[in-house]
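Quick one: the structure is below, questions incoming.
Left out: one protein chain. Kept in place: all the others.
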Amino acid sequence: MLLLESSAFSLVTPDWGLVAWTTIIFLLLWLLLGKYAFKPIAKSLEDRQNSIDDALSQAEKAREEIASLKADNEKILREAREERAQIIKEAKDQAKRIVDEANDKAKDEIAKKHSDAIAEINNQKMAAIMEVKNMIGAETVKLAENVLSRELSDKSSQEAFIAQEVSKINLN
Amino acid sequence: MTNMQKRKKINLAVTFIFSLLLSFSLFAGGGDKANKGHAAGKDHKHGTHAGHSHDKHADGHDHHGHDDGEFDVTGTILHHIADANGFHVGGDVYIPLPCMIYNTTHGKFDMFMSNNFGHVSHGNGEQTYKAGSGMEYKLVADRIKPVDGSNIIDFSITKNVFGMLLGSLILCLIFFSVAKACRKNEGKKPTGLQNAMEPFVNFVVEDIAKPNIGHKYMKFVPYLCTVFFFILVLNLLGLIPFFPGSANVTGNIAVTLVLSVITFLLTNLNGSKDYWMHIFNPPVPMLLKPPLALLEFIGIFTKPFALMIRLFANISAGHIIILSLVSLVFIFGKMGASMAGAGAGAAIAVPFVLFMNCIELLVAFLQAFIFTLLSALFIGLAVEEHDHH
Partner (left out) sequence: MGGGLAAIGAGLAVIGAGLGIGQIGKGACEGTARQPEAGGDIRTTMIIAAALIEGAALFGVVVALLKN
């Protein structure tokens, strides 16, 4: 029983040699592992956590940026499309205007030529009339001269003469 | 290429451990041979002493009930969970460990191997040993005692010290390689051992240190990690029933005493003003202040004391239960007299021991977790600074 008691008692009585060894071993282990293993490992874990967080938030930001870029692109595209339509419309208008202008000009030209022609014709006509008038005058004078130069005795011969003279007037 | 290197390194580690074990066992064999001669010579010189001690040990054997057919359960169990100066591998194979004795009465220091006590049976040496300094020692109930009754301090490398050294070696091998991998793989995904061990470290940091200590947690991470893995690896080594393990380290009160004293010192050396104010000047009516302050003051010591007892008792209790179940074989078998009884005992004991071992695996993790968690909690309570409203 003596042995048993001493065994049981030793179970709850710390052995000071073992206390000393435990202290030495544990403190050394704490120093070594703490400084060269656990601190770097914990630090690298924290760093990795931070870098993952950063990467995720950056990805989120990039996604937002892309979305906004896409929106911008669409806006630009829409604007470009509108501008194109505008330009085409303007070009068409201009073309129409040019054509119209050309048409108007041609018409005016034609009208002017027409009126010029009419004026020319009138001028020619007037000139012809004047010439006819001059010719008639000259012939009349000549006739009168002839009439006057002959002896105005005989009536019949006078009349025949007039008729002869009149027939001589060539009104070509 | 890296894989080859890794394999080489693992091979190196394994070779190292095995050579360590081998050298120990060789040392044991050599020691045995050398000591046989020694002991014979010694018997000549100190015949009377040797004879005396032999008589005593015959008594001791009787107490153990080894010889009279009756199996002494309590004695066997207590012997197996106690510390010892050597490993019994099985049969007569005994791995001795170095003994270092400082005799405070005579101021003498001795160092010798434990197989100098001759054949060691159940913690009792066969013969006394006259050490180099002239002091005579005997081995009784796993304790080295001087024959003349003087006071000694036993600094021997016992089973437990050996276990702690082995555990520390394992931890160093694992975590130095993990730390190296962390440095090398910075910013990359972890692989292999690093991948296996990082969750544990992360668990201690994120689930134990951070929520309980607060923003000053980084300062205590090395201690909490060390204590967690130290307890865990020794709990697991203690569950191995044969040579490299088998030392009941965390079930020894000396070990848990040191761990809890370190927690106690860390707690109180880092105590904030608020912590001490809360203890000596609790926010209660004047009349209640003195008794409450006294209680709080006692609480400073009972918290780490409970920490010490909890770990010690949990691990020891687990070992006691398993050993009790194994003892069934010997109780029913009447120390080899009844093979049928032994068979029946084994049939009952084996499934129960298997079950208990599974529970013990859980307990090994749980107790390491609880010790670390409560340490973090106490430290957290001490370093916490209340913002005064």
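The chains carry the letters A and B, assigned in the order they are written, with residues numbered from 1 in each.
Rule of thumb we're sticking to: a contact is a pair of C-beta atoms (placed from the backbone, for glycine too) under 8 Å apart; a residue touches a chain by one contact, two chains touch by 3 or more.
Treat the numbers as computed from the prediction; the structure is a model and nothing was measured.
Among B:A306, B:M339 or B:L354, which residue is in touch with the absent chain?
Of all options in B:A306, B:M339 or B:L354, contact with the hidden chain holds for B:A306.
Over the whole complex, note the residues of chain B touching the chain we left out.
74, 207, 211, 306-307, 309-310, 312-314, 317, 366, 369-370, 373-374, 377
Here is the rule we go by: only the chains that are shown with their structure count from here on.
Which bits of chain A are touching chain B when the two form their complex?
Those residues of chain A that touch chain B are 1-4, 6-8, 10-23, 25-26, 28-30, 32-42, 44-48, 51.
Where on chain B does chain A make contact in their complex?
60, 63-64, 72, 74-75, 78-79, 81-83, 100, 140-143, 153-158, 160-161, 164-165, 168, 171-172, 175-176, 178-179, 182-183, 186-187, 198, 201-202, 205, 218, 221-223, 225-226, 229-230, 252-255, 257-259, 262, 312, 316
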